[in-house]
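Every protein chain but one is kept in place in this view of the complex.
Order of writing sets the labels: A and B. Residues in every chain begin at 1.
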Amino acid sequence: MIETALSILVGIFFAVAVYLLLSKHTIRIMLGVVVLGNAANLSIFTAGRLTREVPPVIPPDLYVPEIATANPLPQALVLTAIVISFSLFAFLLVLAWRAYQDLDTDNTEEMRIAEPKADPLPPLSY
Amino acid sequence: MESASNPYGVDISQAMIVERVALADWLLVFPVALPLLAAAILVMLRSRPRLHAPIAIAVIGIVLVSNVALLSRVFDEGPFAMTMGRWLPPFGITFVADILGVLLATTAALVALVCALFGSTSIDLTGRRYGFYPFVLLLMTGVGGSFLTGDIFNLYVWFEVFLISSFGLLILGSERAQLDGAFKYAILNLVATTLFLIATGLLYGVFGTLNMADIALKADDLRDEAPLTMLATLYLVAFGMKAAAFPLHFWLPASYHTPRLVVGALFGGLLTKVGIYALLRTLYLLFPEEGGTLSGVIAVVAVLTMIFGVVGALAQTDIRRIMGFIVISGIGIMMAGLALGDRTGLAGTVLYAVHSMLVMAALYLLVALMRRAGGTYSLLELGGLYRSHPLLAAIALLLVLSAAGLPPGSGLWPKVMLVKSALDGDAGWLAFAILLSGLLTTLALGRVFALAFWRPRADGAAVPATPLDRSGLFALVLIVMPILWIGLYPEPVLAMADAAAASLLDPASYSLLVLPAGGGS
Partner (left out) sequence: MKTLILRTIAPYLAALMMIFSIFVLLRGHNDPGGGFIGGLLAASAFAIYGIASGVASARRAMRFHPMAIAGSGLAMSVLAGLASILFGVPFMTGLWAPPIPGIDFEISSVLFFDIGVYLVVLGAITSVALALEERDDE
């Protein structure tokens, strides 16, 4: 049941992320990347099966857990992914800010410094 | 050791590795651990940028030597694996030295060494203080880890490691064009790795394991009920984007010409090839049947990539941007082998990947030296370099022939194999596309050679014979030698590529190597 609800939520996240990524403005694209990352994390979390209120901690006097516990691996994966996307996003934020300052625009259609529109054609004869 | 770590009286051989690990097996970890350690030390020495180049070059040299030793061992005695932290696979993260990964890792180390040498004169002290060499070493860590890991999530982590360091290298200098290019590069690559992450999360949901050997074992049983074709398609999209395959390649021509050219050489040489490697692994090791289903799509993508890439190159005036499009065209040729999927075709792809790593890096370095000799990147103004810099002209001619797939360059043999495989497999149109793209590449790069070297300069003045810096030229000669070697005497590398193709077509042996006792429950 809860898996179904989360799957629908993941779908909504993806829809929002794609909508934002298709925008022209850098800030919205950045927000889209964040939402996309969260959608990915949530989908890993859901795909790893959900078990509530049973943390995977083994009591001190035992070698194996007593009952079936929550799967810690998806959470480790999500944590890794969060850490990585956090650092990438920190970089991206600084980059977008610098680009906005130096290029005087947050509209990606006007960001044509690397690929100028009026590039001349190469010489067509020797 | 045994008693110290096992005070509970439990039989740990059920969960842990008990045999001693031979010292020689550590060669498998060095390509990752040594650059990482060196990067850390260089970051600590950030106030002494003069020390950076010698330390980095020495460490990359050691990694190259260790990779060559690893390669000869794997080629002679067969592949082996090491699982981190003593946990038995599939629970621990496994590193696998098989011929495909090690061959590419060795080539990558050679390219990195050449670029580090080239950077020792072309990157100024400000750039070094900013962290050029630590970033190069981190990039190497990521690329080496990607080639050697046997765990799909670990592959994602290595992808991110080299992605982060490539961001750092891309904006070294902080020019306006760099910020523009880096933004597009960053967003599109981030979307690609997020797709990779999503695919891996769903894969874990289906298989309950992340070890690639274990996944390969379990794929057969799950084929009827699990959405494996969807997973394979997701990986195709994610890695296709990383490899800059049409129509997901737009980030590459937007960004690769903006950073320092030695950075362009590293990127053009290494990064897209990691995407191709990941495609080989996922489509042949993990999902062989689904990969076969997708081969029609891959073939179409391959043709479009190779043709659109080179047509883009024909339309450019700036020689840096021409090289970006040539990189894309090469990706198309490698994907053709992926689509063909027989032993000759796959061996062609592997050999082409080795060739492309060397030649693309060399072409970017050549562009840097042409700029130094001729003073501009524009084909409209360049000219007369043949008279003033004959050695550079000779190297340029060899590289042009090699990139176009003509003798005596290294590009000839992989293309011969791919065309043969296409003709054997009744895919004449694919063979035609490969040859057509070769012809167009000859036109695009031949024009660069004719205009920049043969043609007298537009204003009629003689080009001053500016001396090129020694270490830059030395680096270029160093990378041209293996290109010429593969072109003239391809047997050793060809045998390795063939062995790699054979092992790709036999996923069971890979699984048996990592998991001698069968898969985990």
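Assume a contact is a pair of C-beta atoms (placed from the backbone, for glycine too) under 8 Å apart; a residue touches a chain by one contact, two chains touch by 3 or more.
Everything numeric here is computed off the predicted structure, so don't read it as measured data.
Just so you know, the chain we are not showing touches A, B across the whole complex. In the complete complex, the residue from B:S66, B:T83 or B:T282 that touches the missing chain is B:T83.
Of the listed residues B:I12, B:A33 or B:L397, the one in contact with the hidden chain in the full complex is B:A33.
On the side of chain A, the interface with the absent chain consists of residues 83, 87, 90, 94, 97, using the contact rule stated above.
Chain B meets the missing chain through residues 1, 4-5, 17, 20-21, 23, 25-26, 29, 33, 36-37, 39-44, 46-47, 82-86, 92, 95, 131, 134.
Keep in mind that, in the parts below, only the chains that are shown with their structure count from here on.
Put simply, the C-alpha centre of chain A and that of chain B have 25 angstrom between them. Residues of chain B touching chain A in their complex: 8, 10, 153, 156-157, 160, 163-164, 167, 171, 174, 176-184, 186-187, 190-191, 194, 197-198, 200-202, 204-206, 253-255, 257-258, 314-318, 379-380, 447, 450-451, 455. Residue ranges on chain A touching chain B, taken from their complex, read 21, 26, 29, 33, 36-37, 39-40, 43-44, 46-49, 63, 73-74, 77, 80-81, 84-85, 87-88, 91-92, 95-96, 98-99, 102-103, 108, 111-115, 119-123, 126.
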